[in-house]
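One protein chain is absent from this view; the other protein chains keep their places.
Chain IDs A and B follow the sequence of writing; residue 1 opens each chain.
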Amino acid sequence: MIFVLLGISLIVFYLARGFPSGIDPVTPYIHSKMTAEQIEMVRKIHGFDQPLYIQFFYWIRDILQGDWGITGTWANSRPTNVVFFSHFPYTVELSVAATILTVAIGLPLGIISALKNNKLPDHVSRIIALAGYSVPAYWFGFVLQLVFFYYLSLWGLPHLPSSGASGMEGVVSCITGMPVLDGILAGNLGYTLDALAHLILPAFSLSFISMGFLTRIVRAGMLEVLRQDYITLARSKGLTERVVIYRHALKNALIPAVTLTGMFFALLLGGAMITEYVFAWPGVGQISLRAVFQGDSNFLLVYTLVTAAIIVIANLIVDVLYVFLDPRIKY
Amino acid sequence: MENSEVGTTKSEWAARWADLKYTLYLLRKNPLVMAGIFMTFFFIALMFLANYIVDPKLANPAGYPEFGGNYPFQRSYVWSKGNIINWGPGIHLYEGPEFFLLGTDGWGRDLLKMIVLAIPVDIENAIIITLGAAAFGTLLGALAGYVGGVIDEVVLRITDIFLSIPYLILALVFATMFGRTIETLRFSILLVFWPTYVRLMRGQILSEKEKSYVEALKALGAGHARVLFGHIIPNSIYPVLVQATLDFGSVVLTFSALMFLGFSPSPSLPELGNLASDGYFHIFDAPWLMMFSGLTMLLIALAFNLLGDGLRDVLDPRIRR
Partner (left out) sequence: MQVKEKEVILEVKDLKVFFHTYRGKVEALNGVELSLYKREVLGLVGESGCGKSVTALTILGLLPENAYVISGTIFFRGEDLLKKSREEMRLLRADEIAAVFQDPMTYLNPVLTMETQLKEVFMLDTNLLRKAVVWQKNHGGKIAFDDLLSGKVKIRDKSTNPKVSKGEINEMAKSLCVDILRLVRMPDPERILRQYAFELSGGMRQRAMIAMALARTPSVFIADEITTAVDVTIQAQILNLMRGLRDKIDASTLLITHDLSVAAENADRIAVMYGGNVVEVAPTVEIFKNHLHPYTSMLMKAIPDVKNPSERLEFIPGTVPEMINPPSGCRFHPRCSIATDKCAVEKPELKRVLKNHEVACYNVAV
């Protein structure tokens, strides 16, 4: 596992710093008014003129010591970890909301689809699932904004805000950094509702896409399980169909679905760049996008490392969960 | 009075042909798949014909000659008057001589024509990327599975690494590194998709390797290369095919997403994501730009996903009794 993380950082590091044509690591430390000599000096100070492997070593040492470098341009540079962790809660909020929506809608949809196989509910949910993973993320967000923000307001109806995470900045003290939670903790209903209103559209946009995948897997899993012999035996025992499905079938069918949901959540935590961009959601994905365009290698490296670590941890957690779900697996 | 026939031994290819015919029969019975097949054919036909239907010079990065090498900016982001769709107030209506069915983009070009020109760009690139990833991943996976040992371990670890990098980051960083050309874009997306094939093929090879016919072939003196390429790989190809058709939709979506985020080699390139990014800052006063380019993207992805889904359902060994 450590090996994977190391490998990832190696690759991205090499990509980020190894190519003269790409991002110049000096960028956040200089400004346009510096002379070439001064730039060279800055370069020397930070060790950017050293061979790559030495740079890598220094970087690893710095990371482990908590020095994550500086991000941004000269004009507004801040320590990377400050930038990262001030935006991370927003991404977490979005990911949690999207995952809840995905499971809440996708799971029943998949189950119903399997139970009424080849009948109308099945076809409807298959089409929805299909739409889910065929739709371009940027387009769907846009359509939601168009309908629920622009046109609703045009026709004088109450509408949802189209961007940002909260319209009432600074009203409530920032404890967790997540608007909805902060609003609840502060007991401020208006703030919470406003935060929720901002949350709905991007969360739904994200979940619609993952829902497509989840429904498909749940459906396939259920169909597979319902075909098994032990379901025949369960029915022959005279159990009600409900019991057969919920007690006998579901547990078996859900195992792959759980893995998928775990992976999705981990991926979302990495920041759904496109959705955050379209909705101007101040999450980590949006910042990283900006970092790519600005050539901000420090942030990119940190971001990649953290996201990859999240995925690796999620994998582990899912593996552990497996042991609980499937008694056949022993450690 | 025998009931069964002791048939003459058919050649392996005759058996494969019969299998194929059965597949086609099953495909025909499934309406969703048929819809997918039609749509796919439609788009592929468009891909070949696009440059004949619409004059490619209309997308010319050097501008329109009749405007002196510039674009007709006076008619950017306009919607034709008298069009069936009424987007509401605040829309620039065009009262000029030409009728733009889908409005114009930021360069004053006819959006419909641009979309038509964009379809081949997207589809061709997606095909190249998917085939490339599939071929590369399959070969590597086959090698890893067949040879085993250290090579297997190394390939697995590398695959793990690539699978753990969030895909957009990988593609973006790579594209930033190597400049914004179409080739780098293709390669960077390929990097995202190839690990799945490695895993897939490796799994298949591992189980095929143990089967008795491999032992028999080796006993007959067939060399490793022949066994691998002539027999094992063709027998394991179905899941790869299915995965490739399923991936195609994701590839084309990722490709246009990258363009949307701003990685296109040239801002006037007719490409669905590119057109959408053009319209991003005019979501509310020129919504048709994002709407129709995204819609086309949706339809393309839908077509290929339907096809892939149907193919997967049909090739599922349990349904083929």
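Quick notes on this structure:
Assume a contact is a pair of C-beta atoms (placed from the backbone, for glycine too) under 8 Å apart; a residue touches a chain by one contact, two chains touch by 3 or more.
Note that the coordinates shown come from a computational prediction; the quantities given were computed from them, not determined experimentally.
The residue from A:9, A:99, A:113 or A:252 that touches the chain not shown here is A:252.
Remark: the omitted chain is touched by one listed residue; of A:154, A:243 or A:258 this is A:243. Remark: the residues of subunit A touching the chain excluded from display are 228-230, 232-241, 243, 247-248, 251-252, 325-328.
Methods note: only the chains that are shown with their structure count from here on.
Averaged C-alpha coordinates put the centre of subunit A at 24 Å from the centre of subunit B. Here subunit B touches subunit A in the complex through residues 32, 88-89, 157-158, 160-161, 164-166, 168-169, 172-174, 176-179, 249-250, 253, 256-257, 260-262, 273, 276, 280, 283-284, 287, 290-291, 293-295, 297-298, 301-302, 305-306, 309, 318, going by the rule given at the top.
By the touch criterion stated above, subunit A contacts subunit B in their complex at residues 3-4, 7-8, 11-12, 15-16, 19, 21-23, 126, 130-131, 133-140, 142-143, 145-146, 150-151, 154, 227, 267, 270-271, 273-274, 277-278, 288-289, 292-293, 295, 300, 303-304, 307-308, 311-312.
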